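Excluded from the complex is one protein chain; the other protein chains are retained at their positions.
Right, chain A next:
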Amino acid sequence: MDRCSLVRTLVNRYCAGEEDWVDSRTVYVGHREPPPGAEAYIPQRYPDNRIVSAKYTFWNFIPKNLFEQFRRIANFYFLIIFLVQLIIDTPTSPVTSGLPLFFVITVTAIKQGYEDWLRHKADNAMNQCPVHFVQHGRLVRKQSRKLRVGDIVMVKEDETFPCDLIFLSSSRADGTCHVTTASLDGESSHKTHYAVQDTKGFHSEEDIDSLHATIECEQPQPDLYKFVGRINVYNDQNDPVVRSLGSENLLLRGATLKNTEKIFGVAIYTGMETKMALNYQSKSQKRSAVEKSMNVFLVVYLCILISKALINTTLKYVWQSEPSRDEPWYNRKTEAERQRNLFLRAFTDFLAFMVLFNYIIPVSMYVTVELQKFLGSYFLTWDEDMFDEEMGEGPLVNTSDLNEELGQVEYVFTDKTGTLTENNMEFKECCVEGHVCVPHAVCNGQVLPDASAIDMIDASPGASGREREELFFRALCLCHTIQVKDDDEVDGPQKSPDSGKRSAYISSSPDEVALVEGIQRFGFTYLRLKDNYMELLNRDNDIERFELLEILSFDSVRRRMSVIVKSATGEIYLFCKGADSSIFPRVTEGKVDQIQSRVERNAVEGLRTLCVAYKTLIPEEYEGIRELLQDAKVALQDRDKKLAEAYEQIETDLVLLGATAVEDRLQEKAADTIEALQKAGIKVWVLTGDKMETAAATCYACKLFRRNTQLLEVTTKRLEEQSLHDVLFELSKTVLRSSASLTRDNFSGLSADMQDYGLIIDGAALSLIMKPREDGSSSNYRELFLDICRNCSAVLCCRMAPLQKAQIVKLIKLSKEHPITLAIGDGANDVSMILEAHVGIGVIGKEGRQAARNSDYAIPKFKHLKKMLLVHGHFYYIRISELVQYFFYKNVCFIFPQFLYQFFCGFSQQTLYDTAYLTLYNISFTSLPILLYSLMEQHVAMDTLKRDPALYRDIAKNALLRWRAFIYWTLLGLFNALVFFFGAYFMFENTTVTSNGQVFGNWTFGTLVFTVMVLTVTLKLALDTHYWTWVNHFVIWGSLLFYIVFSLLWGGVIWPFLSYQRMYYVFIQMLSSGPAWLAIVLLVTVSLLPDVLKKVLCRQLWPSATERVQTSRFVSGLPLGSHPLATL
């Protein structure tokens, strides 16, 4: 037989090109060696079935965790500073930087350790759960981790599969089982898997033990839906039987067995090689714009730090060149110091200055930022408005790193189906042979009890027409991959189909369900698939049985699917169903023109259309097809390609039967959301795989295109008439002319009654634009295309392949303005663009959870995007930008006086503040108020932000972290530092400030500066706070109180563990001095005055939109507020 020759060729190929085959593996089922001489396999080593999701073990936790933490640049920097402090004689004790670092590292380690402990627990639970093995014809219970490749495993109902199994047999007679993969990809629908044909008869342990087979399959790969393999079953001494194995034979670890008593399977991928484990890999890290500017600022500050240290070192040696200054009689060096090499000394001095000023880059900033992001993201998940009652789900935050990026979005790329639309399909009409049939129930807008009534719009067709019509309905009843839920099967076939039956059909495609349900209304009900026979109930309530011969499954490239069935009378039909563009070219017969015009009309109305065609096959033809398919199916390499070729060959010369139209309703408030986003200055692009007319209709419906929008088309149809070059140039001329006149006429451009452009482009045209040319003009097209896009208010890209969606996102992302992009989608085909965009949002949808799982944030409905961006994004952005700016500001205030002090202490690195103050300034005195601010601040009320989307423009392009803002904050910090230092300087210069004539020393000086600083810095934040809840009051006043209490305590006791008592009573003595109080009040006032002045003047003279809203709200909110001055 030809099968033997096939095996031989395969074996030959295997033996000949061994290196080509390293990526396949051979598994002996039940560890039984194949008959001698069959084939020589190289034994491979496989891991055991232990799942290790934990990162650490008990032993390597500390070294490994520390290593990973110090791989972060910031932590490493602080470690270096700490080590320098330990090694050289530095002005500050190592504690000052060691303690915060230790704190940060410990907290992180504890958090990671705890998470890892949880993972260990989960791993253990999983690795130790009992599994039934078949050994020597008996069932043995063992721990899951002892499972090895080749073991035969029995799984009972509702158990999860312990590893990836090849499905050998099931307790069901037809060799199928149902599986739910809810924990893998979130799809809770039951999927049917099929046992290997030749082994499905092995029902008992003894039987299965006698199975003698080997499995060849590819090495593990993470794609959950792809699998190719081959099983050789050895019967007696005959040649082995070869069967192809596909993903329908593979049961994945993590999936659960349903509605099947038990199954037997053989392990092929175990432990970390299972597809589930391979999918653990985390996604690439995305970084937000704020984080990037933060890092730039850090570099600036690092430069400032180094230049400060350099300046001081140089000045120190200039100043010391006079020996009486270097070593006056009262302050001698030790002999060792004197001996030291000059360069070494200079270098040590440089390091010491670095250490002295290192606080300018605070450790605590990183902790605070991370804490803010982590805690802040809870507000998103807690938001009641974003909770969907129907689904019982709220937003999910998969990463909190990008919170603030939500406030920076400039482009939104949205999927259409399931995102803009409900993906809740409703059968609208069908068109058979040019006659339009509308189910009565839907036509009148209400469901009638007599759902089988049909309203024929056209005159009743003739007898042959009626036959065609019934064939059409049968085609729709048979050409699908729907499963019927078992509950109904138990109840027996329902004679009278009713609406309660709706839930009975399960399919991965909602269109199919809608079609089959729609057909019910015409009297044809699909009952079930039993023993490879499809049963349906016809109009006369008779059961018709069709033998299912082949399924040519759906894929997004072909955009169609077919079934080959054999009727009870022995006729063989091929039914094909697919998108119009993929069916019409293959049709040779039927009323093509009429149907096509109907399809186009429906598409314009925004309906999803499908065409149905068929052909009859004579048995010989079928035999040819079967062999063709079989050949393609057993291929181990390029199976998909070969299958596609085979399908292409088979699905030809069809007879067109008719078309269907299914409505996909718009999601609730989709139009409102898009309108708001556009008002917020966000450009919305729709990327869909759907056809142009349908997609354009949806765009009109959701107000992406308006009545006055002028549509520009770059489509395949147009490109047939004109070259791409001409089309693009023409369009750019149109667009640029209007934008030029616009800038001339109206400067603001907001209220202008401007011409609004919408662009439509399809996948084929896009790939032409993206295609690199030999002559290098490709970039030209891209630039031109981008230019056009920039001037269009809305862009629709239809007929997009998943990768093209990502391509578009990338194109915009890398264009010269580097805009922040957001991609939102619900299906697996959106994953690539979700991963590509700066922010990826998944809609927790009906097409499974893959999008939600790969996204950064997931929301239940498209409408939630509005609040997510306009309110949460806005808040997150202003919060974190204030956090970053404030942190730099308060550390300029902190460190610059130290720098100034060096000029007065002979550049000797003497610190101005006590060690305790140095240590605690950032981690306790000034840390909580800003953290709380960054969690709670609402500069404008939530409702206002939602009502007035234009406010979003105020923060566009990282407005609060631009250089101007950064320099303002830094200068403010410098000014404050000057005020603190010289204020105290003139206070202390050559005088006494106590009423008993006693004098203060250097520590009192430093404490005065520090006190003024803590007060100023905290009050500055208080001035910036627009939302004072009791928590803010508590934390701001509380942290000032804490400073005072701490200082009283710190100076009030002789601390036995300290080697010095320099702070003893210093703070209290300072407070006992009247001028110190006066100075504190004065200096704080002076420090805050310019900032207040700037704020008031800016608000008065150049108010931003946000400030206008704030002011108007404030004035109207307080009836008496404007009163006294209004009378002036």
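Operating definition for what follows: contacts are C-beta pairs under 8 Å (C-beta built on N, C-alpha and C of every residue); 3 or more make two chains touch, one makes a residue touch a chain; residues count from 1.
The rule is short, and it goes like this: contacts and distances are computed from a predicted model.
Novice: UniProt protein name for the omitted subunit, picking from "Cell cycle control protein", "DNA polymerase delta subunit 4", "thioredoxin-disulfide reductase (NADPH)" or "WD40-repeat-containing domain protein"?
Specialist: Per the UniProt record, the undisplayed chain of the complex is "Cell cycle control protein".
Novice: Out of A:F379, A:Y533, A:F554 or A:F729, which is the one that touches the chain we can't see?
Specialist: A:F379
Novice: Among A:E157, A:D174 or A:E393, which residue is in touch with the absent chain?
Specialist: A:E393
Novice: Determine which one of A:T108, A:S934 or A:Q1110 touches the chain that has been left out.
Specialist: A:Q1110
Novice: Just checking the interface: what residues of chain A touch the absent partner chain?
Specialist: Residues of chain A in contact with the hidden chain: 53, 91, 119, 122, 183-184, 276, 279-280, 282, 324-325, 328-335, 378-379, 381-384, 387, 389, 392-394, 398, 853, 875, 904-906, 908-911, 936, 938, 941-942, 983, 985-1002, 1004-1006, 1023, 1026-1032, 1054, 1059-1062, 1064-1065, 1069, 1073-1075, 1078-1079, 1082, 1085-1086, 1089, 1092-1093, 1095-1097, 1099-1101, 1110-1112, 1114-1115, 1117, 1121-1122, 1125-1126, 1128.
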